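A protein chain is absent from this complex, but the other protein chains hold their places.
By letter and in written order, the chains are A, B and C; residue numbering begins at 1 in each of them.
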Amino acid sequence: MDIFDFSEGREGYYGDFGGVFLPEILHGTIEELLQCFRDCKNDPNFWTEYESMLKSYSGRPTPITYLENLSKHLGGAQIYVKRDDLNHTGSHKVNNVIGQGLLCKRLGKKRVIAETGAGQHGFATATMAAKFGFDCRIYMGAVDVARQRPNVFWMENLGAEVISVTDGQQTLKDAVNECMRDWVTNMADTHYILGTACGPHPFPEMVSWFQSIIGKEARKQMLEQTGRLPDKVYACVGGGSNAMGIFQGFMDDERVELIGCEAGGKGIGSYMHSARLAYDDAKVGVAQGYKTYFLQNEDGNMSETHSVAAGLDYIGINPIFSHLWEQGKVRFEAATDEEVKEALKLVMKTEGLIPALETTHGFVTAIKEAPSLSKDKIILINQSGRGDKDIFTIADALDDSKWKSFITGKARDYDLEKN
Amino acid sequence: MDIFDFSEGREGYYGDFGGVFLPEILHGTIEELLQCFRDCKNDPNFWTEYESMLKSYSGRPTPITYLENLSKHLGGAQIYVKRDDLNHTGSHKVNNVIGQGLLCKRLGKKRVIAETGAGQHGFATATMAAKFGFDCRIYMGAVDVARQRPNVFWMENLGAEVISVTDGQQTLKDAVNECMRDWVTNMADTHYILGTACGPHPFPEMVSWFQSIIGKEARKQMLEQTGRLPDKVYACVGGGSNAMGIFQGFMDDERVELIGCEAGGKGIGSYMHSARLAYDDAKVGVAQGYKTYFLQNEDGNMSETHSVAAGLDYIGINPIFSHLWEQGKVRFEAATDEEVKEALKLVMKTEGLIPALETTHGFVTAIKEAPSLSKDKIILINQSGRGDKDIFTIADALDDSKWKSFITGKARDYDLEKN
Amino acid sequence: MGIKTFIEQKLDYKDILVMGHVVCGYPSFDDNISALEIMEDCGVDLVELQFPFSEPSADGPLFVKANEMSIKSGTTVDKCFDFMSKVTSQFSFKVLMMGYFNTVFQMGEREFLQRLKFSGGDGYIIPDLPIEEAVNLHSMSKEFDLDPIILMTQTTSEERLKKLGRSCSGMVYAVARKGVTGSKTIMDDSIESLINRCRKYTDVPLGVGFGISNRADLDFLRGKADVAIIGTAALKAWEDSKQAGYRQFFESLQLS
Partner (left out) sequence: MGIKTFIEQKLDYKDILVMGHVVCGYPSFDDNISALEIMEDCGVDLVELQFPFSEPSADGPLFVKANEMSIKSGTTVDKCFDFMSKVTSQFSFKVLMMGYFNTVFQMGEREFLQRLKFSGGDGYIIPDLPIEEAVNLHSMSKEFDLDPIILMTQTTSEERLKKLGRSCSGMVYAVARKGVTGSKTIMDDSIESLINRCRKYTDVPLGVGFGISNRADLDFLRGKADVAIIGTAALKAWEDSKQAGYRQFFESLQLS
């Protein structure tokens, strides 16, 4: 089944989801992008160049690690992890960003813009822009700027201009809106590097295509390392790019179950979460250029969302998943903030891995389900990113008192310097 | 030339340097270690297991990246970088740590101890200990504990006990002394994972052997990617493990010049540096178990050292380098703190790379020398680690005011929480 | 009487019409009424009533804030329709709904058109709904005799202008420049050529919007376009000095 094999007149649609809902002024730009993307997709040299750049710059292929200790500890299925945390910049975001960078070069554009929530995508984009020599502007909600200063610091030092967005909830979705605004103003020389498999066509398809490198590698590696395919594949789902990335490797394998793990935040019924499919609170709508399940009220205004992981804290989900979910091809579960903290601690101590908070949502569900599977079952988790850049968030989440006194000490030093 | 092919009665000596200067009580332990290491070195399966673990857990082989922008910018030699920053835990330290972990398993020991300065080696050791299921204690100078809290935070969360050492200068060398003290007490069940190619034999040889994977890979990759060997290879030198690692790939290649880059701190004549060979301030001595060039006074008491990079801030240098330097096989240069800051900024902006402060010392010298080389020359720099974990140090080094107000804001939040 | 006829009739005695804009419920519905009264006094011909949406990605900062504040203060779609009923019964403007597609989508397209009709509206402008996605809505609109206002832009290709032209109804909205609402547009040849390009593909009246901000802009458009669409400039006047500033702004346009 090729989900990107659109039927006549349904280009960009996955069942009822997807499409292009953009101001008329962007029509030409998005057409140009679509055309260029089609050219890239049909040009085998493009993929070769893409792979080779990821290899030499980002260290792909990333390995698969067998978690012997965690598997034993849980006493059920054998757990494997795809290590996209080992990428340059620390997450799978770089796959998409390098792909779009190459495409931007083809488009002949010299400036890139991007939204970012946690900062991972902005960090990856700023890095890519430095490498490609593009001008770069990153839009980031003011709330995220405040809580993700380390990423802002790096983006700025990589030469990007970081704009703090003070509209709306001042988080990811508002940064997306600002990107749209910049784009309709500067589309002649600017490419919008959307960070996840959301937004108007061809973004969901394009981002999924670039991320499919994860699944391609993973399928091959699992066969090499275990002699067979995994029984279940878990990935966290914000917009859905890392999950689409790994799932695509197993889409045609009927017996591999695919499980997307959303941000359950403060739990079901709390209305403080970002679970679009795992919980029952979202409905279909149109925003930010595409149609999908959104967390919104009866008027169609978007709800406040919440997650301990900024990168999952988003109103919508990639339209491909809305379709695959309705088709029963992908199961969706949610992990709460509390569950995430516990799982993170467990994984650090048993395996020496530090998954990003986003990523840890995938671990939670796998850890819940592994014990009831027999020992000859194999499950695979996508480690989309590393958590060591999230120290402020993780230390806060774990309420680490030594960290807090370190910070207050630092602050005292800075105050003294000033005087 | 095999520098490890010791002549009769000179086991563990490189010219006049090296040896074993340890309390008698450790004699058996160090003999046992030496024997086990010899077994490992002679057992081809050991290296295979070592390589395969680094592959599946740490993402080796790390790639070589061509720095097209920086090369153009400087207008001279073509610059390539070996990307050991892409390793799990973010530096080359993991190579040594995984190797010694496997060896510790062979020794049948269940507890590991390690010294750490910047925290990279401690972080890597704590990670390895979690993965191997060892008890783990990390000794770290109190000054370093205070300035490297993020690494302490991760080590503790990985399950290691971090001991703050309050003796002496309260930095790396004092942590080494504490490890020795722990070791003479607990050698029956404890292996001391020394973090660099220093200390008593067989540590310099052993650490170099594990790190030689860098040079092995790099030589092969350079031939594949450029069709020939580099003209010059640069690496920063703290204890000297990453430099030994990459240099070993080119030791028999007469026409490859090897350049070690030490911490020039506040510069020549300042006595605030850690340049043992590049400056004229060190002399031969015996401390911490081995004989080499040390920064010391006429009585043989060690001098205070300084570097913006905690990982280079050390009194001694690996004895192999003392010998190779006297033999004219390796040239030594120093980079000052100021030069390091400038080079870091340049590399971030032109290439989207964030070398660790330690690593950046290698870049400084390469950047100084590249412009006067012709365009058909090729130079290779070893990127021993990534800098994103050093945000506190780098932000301080770059005197970033937005960072400072972020920290004081955070501190205010924590204070409010308490009330 | 449809929008097209309305404009054409007025053009018999006016050389250019003006369309105004309010964001429903911002700063309040009462303030909206004051604004509309001033516009009516000063000779404005049509108004867009913007239904606030949480993700107004085609709007500039001033409108973004207006959308946000309005929702925060409790404006709902129901209240917007009630307000539209009041406006259409109390004023003589032609009234268009302006908003984002999710508002329509959530209530259902037919229900939306019914309520729009029932509230006395004459058409709608939905900037994030391209014609490809609007096939149903547009054809249903004919049943209700409501005009979907199509936007044409400087970046639109000839081929696409032709296609858009075929969907036009009521009037066409020519977007005077790239970007979102909010900043000043320099009136120059490029605007004239945009107008000429649009005219080639449709015979409905032509409005020009985005950045029209003073009497001189109107003078420039006179004889070229049929309707000048004024948004941000008026809202800015309100923000600066409320009713007084608003009245002064519209008076300075010297509409007849």
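The criterion applied here is as follows: a contact is a pair of C-beta atoms (placed from the backbone, for glycine too) under 8 Å apart; a residue touches a chain by one contact, two chains touch by 3 or more.
Computed from a predicted structure; not experimentally measured.
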List the shown chains that the missing chain touches in the full complex.
-> B
Out of B:54, B:142 or B:180, the sole contact with the unshown chain comes from B:180
Candidates B:20, B:152 or B:324 - the one touching the absent chain | B:20
Residue ranges of chain B at the interface with the undisplayed chain = 19-25, 27-29, 167-168, 173, 176-177, 180-181, 184-188, 284-289, 291, 294, 296, 298-302
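FYI, only the chains that are shown with their structure count from here on.
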Using C-alpha atoms only, the most centrally placed chain is A
By number of C-beta contact pairs, the top two chains | A-B
What whole-number Å value describes the gap between the mean CA coordinates of chain A and chain C?
-> 38
Averaging only over C-alpha atoms, locate the centres of chain B and chain C and give their separation in whole Å.
-> 66
Taking each chain's centre as the mean of its CA atoms, how far is chain A from chain B in angstrom?
-> 34
Residues of chain A whose C-beta touches two or more other chains = none
Which parts of chain C, given as residue numbers and ranges, touch two or more other chains?
-> none
